[in-house]
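The structure's right below; bear with me while I get my questions together.
The other protein chains are all here in position, but one chain of the complex has been omitted.
Which chain is which? They are A and B, in the order written, and residues in each are numbered from 1.
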Amino acid sequence: MSTQPIIISASPHVHSDRTSKKLMYDVVIALIPAFLVSLYVFGIRAFIVTAVAIISCLLFEYLIQKYLMKTKVTIGDGSALLTGILLAFNLPSGLPIWMIVIGSLVAIGIAKLSFGGLGFNIFNPALVGRVFLLVSFPVQMTMWPTAVENNTTIADAVTGATPLGVIKEGLMFGDTMSTIATKIPSTVELFLGLTGGSIGEMSALALLIGGVYLIVRKVITWHIPITMLVTMAVMTGIFWMVNPEQYANPLIHILSGGALLGAFFMATDLVTSPVTKKGMIVFAIGIAVITVVIRLFGAYPEGVSFAILIMNAFVPLINTYFKPRRFGSKIKSKIV
Amino acid sequence: MLKTFPKGGIHPPENKITAEKRIRRMTVPKVVYVPIAQHIGIPSEIIVEKKDKVEIGQVIAKSGGFVSSNIHSPVAGIVTKLDMIIDTSGYKKQCIVIRTDVKNESNFEEKDYPLKSQIDMAPKAILQRISDFGIVGLGGATFPSHVKLNVKEGVKLDCLLINGVECEPYLTADHRLMLEKADEIVVGIKILLVALNINKAIIGIENNKKDAIKLFKELTKNESNIQVAALQVKYPQGGEKQLVKAILGREVPKNGLPLDVGVIVHNVGTIFAIYEAVQYNKPLTERVVTVTGKKLENPSNFWVKIGTPITDLVTEVGGLPEGTRKLVNGGPMMGKAIKNTDVPVTKGTSGILVISEEEASRGEAKNCIRCGECVFVCPMGLEPHLLMNLTEKGFYEKASNEDIMTCIECGSCSYVCPSHRPLLDYIRFGKNIVKKLQTAKN
Partner (left out) sequence: MTDSVLYSVLLLASLGIVAAVVLYVVSKKFYVYENPLIADVDEILPGANCAGCGSPGCKSFAEKLVNTEDISDMFCPVGGNEVMKQVATILGKEVAEKDPTVAVLRCQGSCEVRPKTTEFQGPRTCAISAMIYSGETDCQYGCLGDGDCIKVCKFDAMYMDETTGLPVIITDKCTSCGACVEECPRDIIEMRPRNKRDLKVFVGCLNEDKGGIAKKSCAVACIGCSKCEDICPKDAVVMVNNLAYIDPVLCTLCRKCVDICPTHSIIETNFPPKKPKKVVAKKNLIKKEATVEPLNVKTDA
């Protein structure tokens, strides 16, 4: 007999080898292709922004947990690391470092730890950080170093607007889509990522690879990303078909901006998304609708971040009303 | 496409290492410890006294009520004492200790009964026999069989399901029994069909037991009223409600029984016990037990007398290996961890699982990350994370409204939880409290 006592515990006595840490690191792995693309496009700047965001997120988590909350420090679980990466991916590559640090503090300190830490936060921490920066420093947050110039020179970065920004501005000044179309990158360029924008939302291809990896690894299910993208496509498609001169086509909407990053990585954040599949679909439809409304009729060119945060607030409600069907409960004859 | 139940379920590693091992007969132990609470329901009442001489198969404790069962002596010998010993519940319970009479030959006869397929008994008599001979569900739940078979007048019953699923990892007792006693099981099914006066029986077997499926298909080729259903491998398909849904597509209502949709489910082990009781007057005094574990020298399947201390079984397979940290009575998903090997085999012991260091420890419980995995896998459509939360905080009323009582305690939620949260521990606790509150209300 071994010297250690026999363990008693309640069933089950076996456990799957999935851990929350592994889930977090799987998401990190899935973000690698997008990061490589941004490195190619923005060069060292992308690396600096990401590194600063990661380090400050981890540091703030450590400091707050150790000295303010006086609880166990959990920086090893990968969630702060992930928040850092996602925050960086939502920032323009030219952002001053001190702003990134502030964004990290808001993301970790306010959006995550003040709610009680991992699992208790209502809003996606990275997005809270991003939106905080966006409303506090709107100028810096919308200065997008353009892709080609920045590839070689970082110091005097030439800034340009994102495709969505160009469209919004153009439409405001009464241009039609056909004239604007010449100013924005082609669909193929959008797909590959040779455009202006946040670090992580460059390449649709890289994000798709990451998203597929997550679905294959069963970290996320298809429900949120697919529903969200399809709804967006349908909504913008309707507008486009009604008036193609006033509204951009669905493909541009899906491939540009934060739609793909949001669909695969931000909206699917386990903590801030619903727990049932029915709920996920409702959640994703909500995000898509709000995004499209903001993009087409709002003041901002891009609305994915706001849409996700708004729907985050509805998650508890969704969880309450969209429950899985209990086994054996009678199939109700619905009142029509 | 093979059939299965639609909602939830998991695929734990099967680890059926004893699937190829023939069932061996365990040597008769010198002393047997027969607990009086071996089944769900009221414990039996002891009717022997210290120093009484008992014969093999003699009733030593009689049924204590309707939901109860007789207990028969597994050996011929002398009652040495009526004592309290730790049983699988972890608490000391009443039990009858019988010293085997080594001179009595009936103890050591290894009868190989020939197949007897002629059914002579009347339905009523068969049911009475099942009740008298202490037959309980041998799948693990140990629900007295006669209660299940007691179909009231006017209740529509049209199908008998035979549970040969054995969805628990590691266990192979039912699988081996199906391979080695197939003919007897078919006769057993026919006996039940006669007793219940119906003409449809379906044997459900998971697809990881292809040999058993083939064998039964072969045997029932000319039996118009017995079918074989091959099922996808998915845990917890052996649960009654899941099995009914998988095979027949009928959904047992909430808080209901399979009988509510015209079905009775019995385990293959139970069917074999019924066969022996009806055809050979043999009460339930032994069962098949899988003794298994990755580190064991010679994991095997045994015919074991009820009341044999688990120590004997473990010795038979080569002793406890170095670094054993957990002993489980039953399968890894629903079995109970036991304190030591002094615990005896009871009617519900389908396996003994010896778990080593690496597998034994539970991970540290972390915060719920609301990934919803427990919700996806719950075969009953519950929200385990919510139920745990409610129970932990003491909102039993709310937990009850969230259908905590319909939980079948399959453990799928705890199995998948990436944060290693003790979901089922709390749900089970919550169920206990809710049950108490409900009885207090009535």
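Here, a contact is a pair of C-beta atoms (placed from the backbone, for glycine too) under 8 Å apart; a residue touches a chain by one contact, two chains touch by 3 or more.
Source: prediction; values computed, not measured.
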Original post:
Who does the absent chain touch among those shown?
Top reply: A, B
Original post:
Which of B:5, B:275 or B:426 touches the chain that is not shown?
Top reply: B:426
Original post:
So which of B:281, B:361 or B:438 would be touching the chain we can't see?
Top reply: B:361
Subject >> Interface with the undisplayed chain - residues on chain A >> reply: 4-10
Subject >> Residues in chain B touching the chain absent from view >> reply: 84, 86, 89-92, 337, 339-340, 361-362, 365, 422, 425-426, 428-429, 432
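Keep this in mind: only the chains that are shown with their structure count from here on.
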**OP:** Take the average of all CA coordinates in chain A, do the same for chain B, and state the distance between these two points in whole angstrom.
**Re:** 48
**OP:** Would you tell me which residues of chain A are touching chain B in their complex?
**Re:** 1-2, 4, 6-16, 18-20, 22-23, 74, 77, 79, 117-120, 221, 270-277, 323-330
Subject >> Contacting residues of chain B [partner chain A, same complex] >> reply: 7, 10, 12-13, 90, 169, 241, 245, 251-256, 320, 322-328, 330, 332-340, 353, 355, 357, 359-363, 366-373, 375-376, 378-383, 385, 403, 406, 409, 411-412, 414-416, 418-420, 422, 424-425, 428
